[in-house]
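Down below is the structure, laid out as structure tokens.
Yeah, one chain of the complex is gone here, protein chain that is, but the others are all in their spots.
The first chain written gets the first letter, and so on, giving A and B; residue counts start at 1 in each chain.
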């Protein structure tokens, strides 16, 4: 079965989702990522969804789960690059992903993670 | 309301859900829906197809292009012969689920569509129809 690659960049892990994921692939990603965070002691997880044309409640839940699990493993999750149409639809669907941090692009997401690592500003306080 | 195009697809596996999403996207583009409206109907289709698979034990998705006066629309019908929904009002509430989902499938799909009808008989199955107009 296909797997979504997880790249390590310094203290962070980078996942770029480029395919229209079927549900098993999403579940596999959740598992792989948990194992990888534990193995690498990563402090941050960047999930780039700029290629995704939709995020339904299943993918939304996956993002929420990843954020919750990584929080427990002392890593922060930043979802980056959500498209406007996807964001509007997600809000209409009733999902606001309050547990997930967001950034416009990978660069900004990386800055967020680095800020927190350097102890600059309370990362978790950025979003209420 | 005139039906211009009519296709039926199986919903038996999670790969089928991906295929339904792709077909719905193609039809939505065909009738000239805006990008946001395309995204809404594809997302609604994804939710409903997953319901058909997870709660109905599989079924079919029907994709129709319909005309009414000046406007064109995409009508999607998801049908299964599963256990059905005993309490429809409850099933349409946000956050309520009989399984382990988020409980946003039906209520969310309703908010993402212009028209929404739900037909269900316990023991016989469920049919959900949504329409998005251009």
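In this section, contacts are C-beta pairs under 8 Å (C-beta built on N, C-alpha and C of every residue); 3 or more make two chains touch, one makes a residue touch a chain.
FYI, contacts and distances are computed from a predicted model.
The unshown chain of the complex is recorded in UniProt as "Polyvinylalcohol dehydrogenase", chosen from "NitT/TauT family transport system ATP-binding protein", "YabP/YqfC family sporulation protein", "Acyl carrier protein" or "Polyvinylalcohol dehydrogenase". The chain not shown here is touched by just one of A:12, A:59, A:82 or A:113, and that residue is A:82.
Residue-wise, the contact with the chain that is not shown comes from B:36, picked out of B:9, B:36, B:92 or B:118. The chain that is not drawn here is touched, among residues A:12, A:42, A:66 or A:103, by A:103. Mapped onto subunit A, the interface with the missing chain covers residues 79-88, 90-92, 96-97, 102-105, 108-109, 127.
To be clear about the criterion, only the chains that are shown with their structure count from here on.
Rounded to whole angstrom, the centroid-to-centroid distance between subunit A and subunit B, based on C-alpha atoms, equals 28 Å.
Against subunit A, the residues of subunit B that register as touching in their complex are 14-15, 17-18, 21-22, 25, 35-36, 38-40, 42-43, 46-47, 50, 94, 101-102, 104-105, 107-108, 111-112.
Residues 20-24, 53-58, 60-61, 84-86, 88-90, 92-95 of subunit A touch subunit B in their complex.
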